[in-house]
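One protein chain omitted, others in place.
Let's turn to chain A:
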Amino acid sequence: MWGRIHALIIKELLAILRDPRGRLVIIVPPILQLFVFSYAATLEVTNVDIAVLNRDSGKWGQELIQRIEGAPSFRRIQRTDEQKKVHELIDRQEVIAAVQIGPDFSRALEAGRAGEVQVILDGRRSNASQIVAGYLNQIIARLAADLATPRQLSAAVTIVPRNWFNPNLTYIWFTVPSLVAIIALLIGLIVTALSVARERELGTFDQLMVSPLRTHEILIGKLTPPMLIGLFHITIYVLTAVFFFEIPLRGSLVLLYGSALFYLASVVGIGLFISSLSMTQQQAILGAFVFMVPAVLLSGFATPIENMPDWLQPVTYVNPLRYFLVVVKGVFLKDIPLSEVLHNTIPLALIALFTLSAAAWLFRSRLE
């Protein structure tokens, strides 16, 4: 039995890696993706322009503008004195927000009253606008705090935030570990989804089915090579993350790899499942993407699962990415404890068990 599986594994690896183009496809795009996405997939808002309409002639209006100009997130501050111009700038998306300082701003502040500042945001870019609003709020609040008399200050509650695990909230610390999981999903899914579909398209699948290989042997032979490739990718990513992006690796690599085995098994199981459903490679690729896109969206990578509607949240329970994201981020950013790894790996094992059995069942029944 091992002889047969061995022959099949060697064949699968050769089929993927013997062709120089095949080798290139397996190695180059995933690494490029890691770099491109690491820089691209950021929710931080930088390099945006702001319009300022200052109707105040006092010094505090100037002070506020200088502070806004000094903030690193904004690229250019467009000063204007016309309401109409503000409209135009926002209409043409030249600026994401406009700050209007009221005519008695300085006077009000000096009198100890509240000064008025209006912030107009471009709701078409709602997410970025909200973040910009947050930045502006901070700047204005700081100004207010600096102005406050000691008595007022002692009455105010000051909040001193501290970000655990990622003290500077460096975005890359969040994206790179997540990308390790997502790219492993992408490659694992496509390599396996193509494997059976390609054989079916070329007619070699019948050849396998009439050979003495048993279904579970075909399954093992088909799932081992993509898992090996997946582990290879994960290793490269971890090395890149640690040595190139200088992301801390605080947890245990043993736990990461242990959990990755089940993660890859579940991904490969889904790939094989899609593959056994497809008659052609084109269908397999389409099938892989039909799964990929919701899997990434419903993983908690871009938006927290807790924000999703109640009826949608259970759908994420069958998404292997959801669990492995927790593990991979946990291993990188905090020393994730064994219990939590187990808690997220058991569902992965169950998904793998289910998809692999379904793929095995489909192998035979598709022969009808």
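Observations on the structure shown:
Following the convention adopted for this analysis, contacts are C-beta pairs under 8 Å (C-beta built on N, C-alpha and C of every residue); 3 or more make two chains touch, one makes a residue touch a chain; residues count from 1.
By definition in this document, contacts and distances are computed from a predicted model.
The chain that is not shown carries the UniProt protein name "ABC transporter ATP-binding protein", picked from "FidL-like membrane protein", "ABC transporter ATP-binding protein", "Acetyl-CoA acetyltransferase" or "RNA polymerase, sigma subunit, ECF family". From the set A:R55, A:R113, A:R142 or A:R214, the residue in touch with the chain omitted from the display is A:R214, counting the whole complex. In the complete complex, the residue from A:A71, A:L202 or A:L312 that touches the missing chain is A:L202.
Here one chain is not drawn; of A:R18, A:R55, A:R76 or A:R113, the residue touching it is A:R18. Interface residues of chain A with the unshown chain, by the touch rule above, are 3-4, 6-8, 10-11, 14-15, 18-19, 22, 202-204, 206-214, 367-368.
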